[in-house]
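Removed from the display is one protein chain of the complex; every other protein chain stays in position.
This part shows chain A:
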Amino acid sequence: MAEDLVLDTAIRDWVLIPLSIVMVLIGVLRYFVSKLMRSTQVPDGKIVKEGQVIVRARNLRAAANFIPAKSFRARRAYFSNEENGLLHVPKGQAQNPQAQMFSDPNMAMDMMKKNLSMIIPQTLTFAWVNFFFSGFVAAKIPFPLTQRFRSMLQNGIDLSTVDVSYVSSRSWYFLNLFGLRGLFSLILGEDNATDDAQRMMQMSGFGFDPTKNLGAEKDGLDIVQHEWALPKFEQRAEAVLRKLVS
């Protein structure tokens, strides 16, 4: 059935546009609130030191072939020496569970704050939409969907003969929820708390950072097979020049 419903202009003015504007404003507000509420965490000196050691070890691994074999081995021994090597701490010390426990209160608070700051506005807005804007057709989506989506998209509308393209305002809310993420990333820069997946990854990644990475870096450093590139530089230079000339 392709009849075109004529929808009231007032719906455009008082439902679609205000809902979008409210969601954009709430997103901006949430961004600033989360920025203000972010606890100014004094970075723990030990964790920062470990992070820097890891960065140095990673650089060594990446550029291993540019230094002679003996100096590479000397540097590697400095890092992974059994007694006082910088990377060899995991087994003996009880630092790891301690680091986890220490970072837990701060990180747990941060995670909870971020979770709340995401969930509460969403819940409130959803309740507001349901209360005020239910029971009428709000918009028409330009592409056809099957009948199975009817119950999902049209919950306020109790007529079953209306085309599935005509949706209620709840589905307009969800469409806004997903679609405005792109807009937020443009106007707010990268660090906005609206992307769930990024936040989850960030949270889960940072908790394990100091503890397991040391062992991983040490293993990685041990694995590296050193092949000094200097003797072959002349041949490489010849190859590059050939490429340029030909």
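Note that in this section a contact is a pair of C-beta atoms (placed from the backbone, for glycine too) under 8 Å apart; a residue touches a chain by one contact, two chains touch by 3 or more; residues count from 1.
What we mean here is this: contacts and distances are computed from a predicted model.
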Legend entry - The complex's invisible chain, by UniProt name, from "ATP synthase subunit a", "Acyl-coenzyme A thioesterase 4-like", "5-demethoxyubiquinone hydroxylase, mitochondrial" or "ER membrane protein complex subunit 6": "ER membrane protein complex subunit 6"
Legend entry - Hidden partner chain, touching residue among A:Leu25, A:Ala62, A:Leu116 or A:Ala216: A:Ala62
Inset, instruction - Just name the one of A:Val53, A:Ile67, A:Met118 or A:Ile141 that touches the chain not displayed here. - result: A:Ile141
Inset, instruction - Name every residue on chain A in touch with the hidden partner chain. - result: 4-7, 9, 12, 16, 20, 62, 65-66, 139-144, 172, 175-176, 178-183, 185-186, 190, 227, 229, 232, 235-236, 239-240, 242-243, 246
